[in-house]
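The block underneath contains the structure these notes are about, expressed in structure tokens.
Here the complex is missing a single protein chain, while all its other protein chains stay put.
After this line comes chain A, so read on.
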Amino acid sequence: MSDEKRVGIVLVSHSASVAASVAELAKGLAGAGAAVPVAPAGGTEGGGLGTSAELIAAAAASVDRGAGVAVLTDLGSAVLTVKALLAEGDELPGNTRLVDAPFVEGAVAAVVTAAAGADLAAVEAAAAEAYTYRKV
């Protein structure tokens, strides 16, 4: 019922609709409803394709329940912007990590794991492990 101790998940994509859809997909597949705080941060503030540091910082703040925040990104400037914000020190909640994971599969793994009440390290490991799932 309460998501007080859940790890928060932020999904950063160049596209607002991709970020929102992957958030919806991951929550739907996790079957956890609103138990895991998940926030998309997609596109620029103007609604275009790109990355917004402001949207990322706001999303991270909105999912921070004190158990850490896992950030998953698509590519290019999304990765670089999160890394730059982390290097900044005070832009993202303490205990925020950029997780090296495939965006869609990693998001599903992260949300499912977080829904089970796992800690940040376990969420990160589950998301990263999604890279090892071969399709062919």
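Everything below uses one rule, namely that contacts are C-beta pairs under 8 Å (C-beta built on N, C-alpha and C of every residue); 3 or more make two chains touch, one makes a residue touch a chain; residues count from 1.
The rule we apply is simple: contacts and distances are computed from a predicted model.
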Request  = One chain of this complex is missing from the view, so tell me which of "Ketol-acid reductoisomerase (NADP(+))", "Sugar ABC transporter permease", "Dihydroxyacetone kinase-like protein" or "Circadian clock protein KaiB" is its UniProt name.
outcome  = "Dihydroxyacetone kinase-like protein"
Key: Touching residue (missing chain; options A:85, A:99 or A:130)   = A:85
Ask   = In terms of residues, what is the contact footprint of the unshown chain on chain A?
value = 44, 48-54, 76-77, 80-81, 83-85, 87-88
